[in-house]
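Heads up, the thing below is written out as structure tokens.
A selection of the complex's chains, in situ.
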Amino acid sequence: MTAHPTSPGTSQVGGVPQLDTVELAATTADTEQPYAELGLRPEEYQEIREILGRRPTTAELAMYSVMWSEHCSYKSSRVHFRHFADLPASDALLVGIGENAGVVDVGDGYAVTFKVESHNHPSYVEPYQGAATGVGGIVRDILTMGARPVAVMDSLRFGAADAPDTARVLPGIVAGVGGYGNCLGLPNIGGELLFDDCYLGNPLVNALCVGVMRHGDIRLAKAEGLGNKVVLFGARTGGDGIGGVSVLASETFDAEGPAKRPAVQVGDPFTEKLLIEACLEIFAADLVTGIQDLGGAGLSCATSELASAGTGGMHVDLDTVPLRDSTLTAAEILMSESQERMCAIVEPAKVEEFLAVCRKWDVLATVIGEVTDGDRLTIDWHGERIVDVPPRTVAHGGPLYHRPMTRPADLDGLQADAPPSSSADLRADWLAVVSSPDGADKSWVTEQYDRYVRGNTVLAQPEDAGVLRIDEQTHRGIALSLDGNGRFARLDPYTGAQLNLAEAYRNVAVSGARPLAVTNCMNFGSPENPEVMWQFAEAVRGLADGCRALGLPVTGGNVSLYNQTGDTAINPTPVIGVLGVLDDVRRRVPTGWRADGETVLLLGETGAEFGGSAWASVVHRHLGGLPPALDLPAEQALAGLIGTLATDGTLSSAHDLADGGLAQAVTESALRHGTGARLRLTGDLTAALFAESVARAVVTTTRPDAVRAAAAAAGVPVTELGVTGGDALVVEDVLDLPLAELRAAWSATLPALFGSPEAAVGTVPAGTVPTS
Amino acid sequence: MPRVVVDVVLKPEISDPQGQAVLGALGRLGHPGVTSVRQGKHFVLEVEGTPDAAELRQIAETLLANPVIEDVELHLPSD
Amino acid sequence: MRIGVITFPGSLDDVDAARAVRLAGGEAVALWHADDDLSGVDAVVLPGGFSYGDYLRAGAIAARAPLMRSVVDRAHAGLPVLGICNGFQVLCEAGLLPGALTRNGHLHFRNRDQALLVERADTAWTSAYTTGQRIVVPVKNGEGRYVAAPAELDRLEGEGRVVVRYADGNPNGSSRDIAGVTSADGRVVGLMPHPEHAVEDLTGPSVDGLGFFTSVLSSVVTA
């Protein structure tokens, strides 16, 4: 084990290393401790001393430092979460914010749990493993709730598509997301891939996992029952990732990347797959009273959270922890973020059966401690007491900051700088938008993901939402969409967050589902910058207000701060996941056009709104003005209308309008199965094709009158656009785009940038090619 | 503890896209002097007691390598 | 008709294979890699996935599982065995089928809907098709490139051992577009594409894959 800057070793007394025990700490108040190196401020260190009534031991200091890091304690962001907590109660919400993931009732006794989490900084340092372990971590959160994980999604953002560092990180990140999820047998059903200069040097990797269980199967992370055993199971503990996620995610990178370079974790999806099957068998046999995954802050987090959520205390004998490296110190064992580990609370009478299930699945399982009376978390090492703390102070007693906030000085200027509003060449602009890296065909990425495994994927990328069947008899299903738009949030974080929510909501609705609940991942710059903090607070307030208006609960999420290179923060990037339910998945509505002669209708109203649009960005390299006006009642009306039309089978297809406006949407619908259309557009053609006005969808039907009647009843404006058919997209008297030309432009972009998958020779440097 | 090294390489007639990819990258990065790259696997085994050469050869040839496509080089501690 | 589906540690498409067996009208019997006996099943499917993480080589460690000894013995006696993707890799590693599956030529995992030509419609698993029939089923693998020495490939072609071949593009660089092969007696078949993912309109690109599972039901009846 090489010495690590953030790993405190044993203390030196008179030049002789001596184990730092509670006893020793009580008598050596003046020993200097490397709290600053561990990321703690002087007043935080002082507070730990006050809590304990003495200085912390080396091991205690390690625990507090990782648990009080920004990543684990949410010390800058937590005060703003009251907006979510203030949302009105929802009948559908079975478990809310505060657990590993929220749980939602989807009917027929089924419950669904879902959550999105970031792994931005680790993926920058080691793209493949960073992204892979990001997927692994979120899957364990879902498993911990008692659910079988059934699908993943990924939202990815990179710097300019042609930047050298994008070529370094993108292939590895995509391969890592795929490598881990594919090997776990989880279909990838959707996500995002976007490019913007602001993410150069700080790509965003947000992964979502969704799981399904019966209502009665919900598990919680708590240690209860005097004498119950604490069982650590899964991979051995090693020296990888000590202080990794927590420290890495709580720090700004300069141009050279992170100052401290923590050992990176290597994921082992095979072990995680065994862990999943073992856990599900353990749950089915009712062998645990509480369970927690080990993620950021490892054992420090799992033991202190389990103990603080329970009724008693906990004692752990650290010598029993199976190690991969016998030279690890106690503090290192407590801080290690080795992957693929779980911690369970098991009644003594059930321990043997628990261990037998683990043996069946080749999963290493070890009793490392037990639930005690009293209210202390105590840990022994080599026969000495090295930790004796009130667990709540470690898990939840972290500092709470009210960081200063100021509206960005450049915001007025930015909002006043409206983009151009008229296209000089509609045809050229159309091709430019759909062949831009953001608008282009994403199959270079999505073909690296298994979408079929488990046999319940009804819709997956490039559809608007991923749709899964959860019951083969009743055909009950769920829909999920994950969306963000950093440009809108940059121009107005409050409205931008709501626009992101509206887009995810709309995506779920147009697939025929009824939106039910929300998760989110807040990706922002440094909270120490008051302008960033203002953006964050505004986005949280906006998301909460949006959820209130739509009647949706926020079930959980994740905050990733310090996303910036040097002094330059990324665009504020809330990534919002919306979950919906379909009573019958056979009624799902796909985006693609299949048949000739169907009527193409536009639902909703279009204005000349170009602020933050893809068209302004691609064609004019312009970011300014105001984002499109929000209209949540119109979103609800549209969602309700499509829900009705889906149920009675009136729609052949529906596709929401978002980035790139109508041009992007009809391109995707036409190319899905190679069916063109003849359209007639009136009025302002630039707006008609490229504006990003909200609450709109393009649908096709053989019964336009039925759609018109239902739309009139729902108060949704309808415009007839034309008829499907032919091998071109034609806008009468304006332009004619043969599908072959359109497809060539749309599908060539990513292979040209990242290597044609047909070529025998890849572009990935060998160091990033996994050896499997 | 005795260490045994086993290198597994693809038979010459089996194409090696990973080696090809590395070679291509080397060319692009300005190392034209490298004219061929083949990628194989490298195993380091620790063995208790005296390694049994026959047993290790069998492990190398039947488990660590697939004789249909791969060749093996065994390096015993005495080598 | 009882069709066994073996679960190895890391098998993933075992639930899908069992569903396909049921939809075809058979009874799916779950078999566990560490057991010794095949529970008297009439045929066996080795499903897709990443047994043992595909560490070492895809299928290499699973091929040495206790249950595989029974599979090999019974296969030599004519038991119909189908290996799909990882199952195909296991059958090659176990010596039941010739050749080997290696890292895709483009080095990526590749999932797409793939056109195939059925070249042998007289094996235990393909009698529901007609020779030359074109079907579309998903392909998804990272190590699906079929290789063998050129002379071995010539011999296989000569013996008519290629069961399915990729059409409209080769997804992984397999020699001679080979997607699946059979044992000399036509009872053991392995293929990289996933017929079990093409058995329902709702979830697959087609229902073209169902024929593999209906075929074996009639082959067992007539055997």
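Think of it as A, B and C in the order they're written, each chain with its own count starting at 1.
Please note the rule applied: a contact is a pair of C-beta atoms (placed from the backbone, for glycine too) under 8 Å apart; a residue touches a chain by one contact, two chains touch by 3 or more.
No experiment lies behind these values; they were computed from the predicted model shown.
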Notebook entry, point to check: For the full complex in this file, how many of each chain are there?
Noted result: A x1, B x2, C x1
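Operating definition for what follows: only the chains that are shown with their structure count from here on.
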Check: Does B-C or A-C have the larger number of C-beta pairs in contact?
Finding: A-C
Check: Just how far, in Å, is the C-alpha centre of chain B from the one of chain A?
Finding: 39
Note to self: Rounded to a whole Å, what is the gap between the Cα centroids of chain B and chain C?
What the structure shows: 29
Item checked: Centre-to-centre distance between chain C and chain A (centres being mean Cα positions), rounded to whole Å -> 35
Check: What residues in chain A touch two or more of the other chains?
Finding: 760, 762, 764, 769
Next item on the list: Enumerate the residues of chain C that touch no fewer than two other chains.
Entry: 105-107, 173
Next item on the list: Would you pull the chain C residues touching chain B in the complex into a rising list?
Entry: 56-57, 60, 64, 92-93, 98-100, 102-107, 145, 147-150, 173
Notebook entry, point to check: What residues on chain B touch chain C, complex-wise?
Noted result: 11, 13-15, 17-18, 21, 63-64, 66, 68-69
Check: Of all residues in chain C, which touch chain A in the complex?
Finding: 9-10, 12-13, 15-16, 19, 48-50, 52-55, 105-112, 138, 140, 142-143, 173, 194, 196-197, 199-200, 202-204
